[in-house]
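Below is the structure I would like to discuss, written out as structure tokens.
The complex appears here without one of its protein chains, the remainder shown in place.
A, B and C are the chain letters, set down in written order, and residue numbers restart from 1 in every chain.
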Amino acid sequence: MADSDSAVAGLLQTQLTGVLEAQAREMLPRGVFDYYAGGSETETTLREAPLAWHRWRLRPRMLSGVAAPNLATTLLGTPVASPIGVPPWALQRMAHPDGELATADACARTGTLMTVSTTATVPLGEVAAVAPQSPKWFQLYQVHGPAYTDDLVRRCAGAGYRALVLTVDLPVLGRRLRDLANDFQLPEGLVMANHPDQADVQADAELPGPAAGGSGVSVRRLDQALDSADKTPPWTYADVEHFAGLTDLPVVVKGVLRGDDAVRCLEAGASAVWVSTHGGRQVDRAVSSAVALVDVVSSVSDHAEVYVDGGIRSGTDALVALALGARAVFCGRPVIWGLVTGGADGVVDVLSRLRVELAHSMTLCGVASVERVSRDLVTT
Amino acid sequence: MADSDSAVAGLLQTQLTGVLEAQAREMLPRGVFDYYAGGSETETTLREAPLAWHRWRLRPRMLSGVAAPNLATTLLGTPVASPIGVPPWALQRMAHPDGELATADACARTGTLMTVSTTATVPLGEVAAVAPQSPKWFQLYQVHGPAYTDDLVRRCAGAGYRALVLTVDLPVLGRRLRDLANDFQLPEGLVMANHPDQADVQADAELPGPAAGGSGVSVRRLDQALDSADKTPPWTYADVEHFAGLTDLPVVVKGVLRGDDAVRCLEAGASAVWVSTHGGRQVDRAVSSAVALVDVVSSVSDHAEVYVDGGIRSGTDALVALALGARAVFCGRPVIWGLVTGGADGVVDVLSRLRVELAHSMTLCGVASVERVSRDLVTT
Amino acid sequence: MADSDSAVAGLLQTQLTGVLEAQAREMLPRGVFDYYAGGSETETTLREAPLAWHRWRLRPRMLSGVAAPNLATTLLGTPVASPIGVPPWALQRMAHPDGELATADACARTGTLMTVSTTATVPLGEVAAVAPQSPKWFQLYQVHGPAYTDDLVRRCAGAGYRALVLTVDLPVLGRRLRDLANDFQLPEGLVMANHPDQADVQADAELPGPAAGGSGVSVRRLDQALDSADKTPPWTYADVEHFAGLTDLPVVVKGVLRGDDAVRCLEAGASAVWVSTHGGRQVDRAVSSAVALVDVVSSVSDHAEVYVDGGIRSGTDALVALALGARAVFCGRPVIWGLVTGGADGVVDVLSRLRVELAHSMTLCGVASVERVSRDLVTT
Partner (left out) sequence: MADSDSAVAGLLQTQLTGVLEAQAREMLPRGVFDYYAGGSETETTLREAPLAWHRWRLRPRMLSGVAAPNLATTLLGTPVASPIGVPPWALQRMAHPDGELATADACARTGTLMTVSTTATVPLGEVAAVAPQSPKWFQLYQVHGPAYTDDLVRRCAGAGYRALVLTVDLPVLGRRLRDLANDFQLPEGLVMANHPDQADVQADAELPGPAAGGSGVSVRRLDQALDSADKTPPWTYADVEHFAGLTDLPVVVKGVLRGDDAVRCLEAGASAVWVSTHGGRQVDRAVSSAVALVDVVSSVSDHAEVYVDGGIRSGTDALVALALGARAVFCGRPVIWGLVTGGADGVVDVLSRLRVELAHSMTLCGVASVERVSRDLVTT
């Protein structure tokens, strides 16, 4: 936060996010902004996500003598400077020319865990090379069939990624009406850098990821997905088992919204579960992440780390999530707007603010460290 | 969905319904639009119906490997392509010149169960003849006294209808203020085709159906209904028993809003109950269908099929209703707007969209078939 | 309802009340309209009253064979045509030149119980003489000291009133800010006809009734009420006992909002309790009548009749109140607007509509008589 000592620096993250989002809306083509900002169908889940955190109230503890809380923690054994991480999001060169390289640089500068997506616009090795010692995880979709996907995983392990994040909530693409209305396409010149032959990507029927939007997702296409079987079937628990055994990388299952599913993931060999609604872009009218988190934490107990994303807009939101049992939170859209508006510096700024807010709330609530955030800190 | 591969095809049913309703409002005379769109008194029940489905949230199951869910089911033993059916609604030639013939054609093309109303503008035999093999039920009001009504039932059985739907929530017409304000009358040239003498219909004091609006329902008339006994008394459980024994057709009782009533219906010989508020046109400030469904399902348990209508506006609404225990849902107003705006093709389009949405939601939620939709899929 | 067979006649009571209120607002001086329409302080209790009835939903019973429900009942043994009565309200000649005489005439024509107020602008004997056989109760405030008040009660008994209604929620006048802002005064030419010397009324420090507004209620005056003891003390249970023994008239205690108070009233000799917030004009931010009714009914059980007023705006509201255990409901403001806009005919019209609505709702809900309205008819 070297240059943040100004009037605007005091603005709250929540408000800042609004300001940055408005700036990003100005700077981006409509279709690209909508791609990042939108959700599926009625956008109910998208809209409810931040409200579900805001519904909780803090029960601050006084006279605890806390002046400088400790935000450092470990995620699957890897030390990080704070429990606020960057989730995977696709096509970052669409947001800023430096794309994933800028995000990696910002994360390294702030000690933040970065999750790199299969649908990155920079090859996974190049992203890792930005700051080899900085903690990074790799998010995995099935690409070009099982053999190629397995190979991709092995390359991640070699490149220094420390965990594999399986996104399991995309058996079929959610219906994102903004993208359909905008006829959203991958901009010219951008490639899906982790795919075997970028020229073929847009016609790759096996890719369930957002970039499929670029090939003109239509209701006909969705019908095909539902009515025919001539495609690779969606992942099952057998795939979780497969990837858990494929390399030494621990497996995190992302997109879990039920306690029973979480338990089955751990039984299949996952090391952690990540509660997520995919930013409100998959199942519309699903439970909010904050609601699902309570269910998952209660089922998983202390047997595994639980993470969460969806609607985290401030350090206080993060504190609520920690109190509800999350080991870490991931904050997507504010980071996107930071990248759009300021490249690596913009991401550093957003991450620093979130961290200052979290530390400030912890101080006022008398909590000395993230390990000491307890369930009784919050109430509805 | 042969011709639906366009931008608008991606629009969600909920939004589409709004678009179609707006188009229908343009195309129809005010009085006819209001007749279809309106409810009784304060329209509280009408307004709350869709909100009551929307209050529930999905708890999607991941990693189940579902790619193409099976929507097919049976209703009282009759196979149908999906659990989304067409409820009875009156006077369809008022909506489109082809009236019930168009609706029957659309249902046949999509494998949809159609419920034909006593107050149809096409004789029941002609509707059945459109597609003799396509599943159809007949909805019954008392007409011209018991003898004529019994005869009507026997004609249904002969014409290939597979169940008799007794509408029991109309001991007296609900006070639909829009119709009173518009002085709504049956348009010239239209007839109640299943009545003995169409010329007499508008003066038929025994008919409790909506067409009675055409004869100028007034407060004086309502008073007469309340204060005098010189009319056929409303149906009781004895009538359910009577119709259950009259032909081989199974009897469905439509308009049930309480669990105890549902149990008594089954005891009286009904094969199934249909939870309904009559589209918000009868008891104003009644419980919503979604609320009543929970009560009825809990009382009826697995002893009979339970159906529901009222406020279903999207495939996701249908999925919620299935999770709450409905065997089928019936979707009225969206189908009306489809008929008004596009005739048989319009109805096909609406039904197809609802089905795609249901299949899409089931895929994202990891549900392989309608039989496997379970109560724990939803939470409030 | 001789002349109600018109389009407007079909309009719902709720909407009608709005229409009549708007007309009354046009016809009355601002101060008079505000006197009738307003409540105390923030008017929270006034505003919440109708909403508290509307929160309940009906659970209609089907197939009960009801065509013409019976509204007749008895109140403390007196037969009435319906359970909807007219509560006491002050200064009716301010609303219409015929004042209490018109209201009495309308009640007689419709078989409605009328409650005549101590603060009437026509002497109690003249009101009774309008229709000696029509059921009437007398509402009592303390006037000009105990001796005069006792005499007033004896005159009531002689004039044919059948019960004495003690209003107990006025130990001091509520702070009605509209009246204070308007400097509301009793209009010239009107008298409090049941007071010993009408010329003295406006200075009568003992009268706690609304007419005190005419003498310029001020904060100083309120202070005096609170800080000094040189006035007749507010009534206690001893006074209930006193009036119960004074004549043969049964005593109804009006203004009760707690179950324990209701029990004590009965112990002190009351025959019935009347749940009321005084039209939202006394304790602001008190529980709504609908909420208090549930408490009182649960405490009183079947040991006494319980009545309720406050926010009843339609026959369906009345049905909800009956389901919650009220033996009768009293409907004030709609009747006021009827008197203002149409004199006796206006009151007849309002009462008739309320009754038609109640009968209509009962028919649709399958309830044969007011005695058969049961608690399970409603749910929240």
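In this text, a contact is a pair of C-beta atoms (placed from the backbone, for glycine too) under 8 Å apart; a residue touches a chain by one contact, two chains touch by 3 or more.
Since this is a predicted model, take the numbers as computed values, not measurements.
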{"item": "Contact list for the unshown chain, restricted to visible chains", "value": "A, C"}
{"item": "From C:Asp284, C:Asp317 or C:Asp349, residue that would touch the chain that is not displayed", "value": "C:Asp284"}
{"item": "Of C:Gly38, C:Gly85, C:Gly99 or C:Gly255, the one touching the omitted chain in the full complex", "value": "C:Gly255"}
{"item": "Touch with the omitted chain, as defined above, among C:Gly174, C:Gly311 or C:Gly366", "value": "C:Gly174"}
{"item": "Footprint left on subunit C by the chain that the document does not show", "value": "41-42, 44, 168-169, 171-172, 174-175, 177, 180-181, 183, 217-220, 222-223, 225-229, 231, 233-237, 239-240, 253, 255-258, 261, 264-265, 282-288, 291-292, 295"}
{"item": "Where the unshown chain meets subunit A, residue by residue", "value": "1, 4-7, 9-12, 14-15, 54, 56-69, 316, 353, 356, 359-361, 363-366, 379"}
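Assume only the chains that are shown with their structure count from here on.
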{"item": "Chain hops separating subunit C from subunit A, counting only touching neighbours", "value": "2"}
{"item": "Magnitude of the superposing rotation for subunit A and subunit B (Cα, nearest 5°)", "value": "90"}
{"item": "Interface composition of copies subunit B and subunit C: same or different, split at half", "value": "different"}
{"item": "Whole-Å gap between the CA centroids of subunit A and subunit C", "value": "62"}
{"item": "Separation of mean Cα positions, subunit C and subunit B [Å, integer]", "value": "44"}
{"item": "Interface hub residues of subunit C, defined as touching at least two other chains", "value": "none"}
